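Structure provided below as structure tokens; questions to follow.
Note that this complex is displayed minus one protein chain, with the remaining chains in position.
Presenting chain A:
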Amino acid sequence: MPGPYKETDLTERVEAFLSDLKRGGTGAGPLRGSAETARETTALLRKITAQARWGSAGDLMEIIRKEGRRMTAAQPSETTVGNMIRRVLKIIREEYARSRGSSEEADQESLHKLLTSGGLSEENFRQHFPPLKANVIEAINELLTELEGTTDNIAMQALEHIHSNEVIMTIGRSRTVEAFLKDAARKRKFHVIVAECAPFCQGHEMATNLSKAGIETTVITDAAIFAVMSRVNKVIIGTQTVLANGGLRAINGTHTLALAAKHHSTPLIVCAPMFKLSPQVRDYSKVRILSKVNVHCPVFDYVPPELITLFISNIGGHAPSYIYRLMSELYHPEDHEL
């Protein structure tokens, strides 16, 4: 019978994904970029939608939430997993609303809604619609296409922001920033300074890749950031997560970089695709790696929104004060807590 076979296959896939996530965090497994994680999560959610047994939208959302909680528990610092789950939940809500014929705006909280709603609308997603499965899978496919194009979409905007003979500073290694700079290098000549970002020193790899593309690159230590900042025209960085208040959770050393840039009034541009946007507001968990010398070495920094000039994402450039708006378009408020 195809039913049970599909289910065991599915649970195997989920378990494999979870163990991959756990290993990726300890640094023992292959280091994956967040775009890859996002794609794999979405593909897995599509598989769950296609193969798991569910009757109504409510059941599907419960299943996804349950799996989602397990996935986020496996690797709490990898927020892209949670973000993709929330995107898929929003997709399900939208498709359900569309099948019912009601508008999607109807269930967003607002003052307007408080005044005009007729009854206590407890939406429990229990109605069954046969085409819902196909619609949801199609929408998830669209999401996957969007994910595949994000780095290219961001890199396409490079020429508007980087001018000839500029000195750009960056920190650590970000695949998005790498693509961004390489795209600009096709038409313009500029100089890049990379802060090495101890202790993993991923800046070295970044510098090697950039110089292979023909960009003049200099590597500096993290301590030299402030000293060199007066010669820099722009700072372009990637990030691990974009928080709901417009702040960042980025590799350690980024806050220092941001403060130095603010002091010199240098614009700080963050290249971050939309799947990194997370509904958390303030950074609570500081992930620690404990070395043999028992030193607390935080992996991530919190950068407040006041230090950031511009966010470049796959849908264009935005100010930090606009991030809340993008959040409300990507995720439903009830899914903030999985």
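Points worth noting:
By our rule, a residue touches a chain if its C-beta (ideal position, glycine included) is under 8 Å from a C-beta of that chain, and two chains touch if they have at least 3 such contacts; residues count from 1.
Convention: contacts and distances are computed from a predicted model.
A chain of this complex does not appear here, and its UniProt-recorded name among "Translation initiation factor eIF2B subunit alpha", "6-phosphofructo-2-kinase/fructose-2,6-biphosphatase 1", "Exosome component 7" or "Gamma-secretase subunit PEN-2" is "Translation initiation factor eIF2B subunit alpha".
Although one chain is not drawn, the whole complex shows that of A:82, A:203, A:246 or A:273 it is A:246 that touches it.
Per the touch definition above, the residue from A:131, A:199 or A:333 contacting the chain not shown is A:333.
Residue-level contact of chain A with the missing chain is found at 109-112, 114-120, 244-246, 281-282, 321-322, 324-325, 333.
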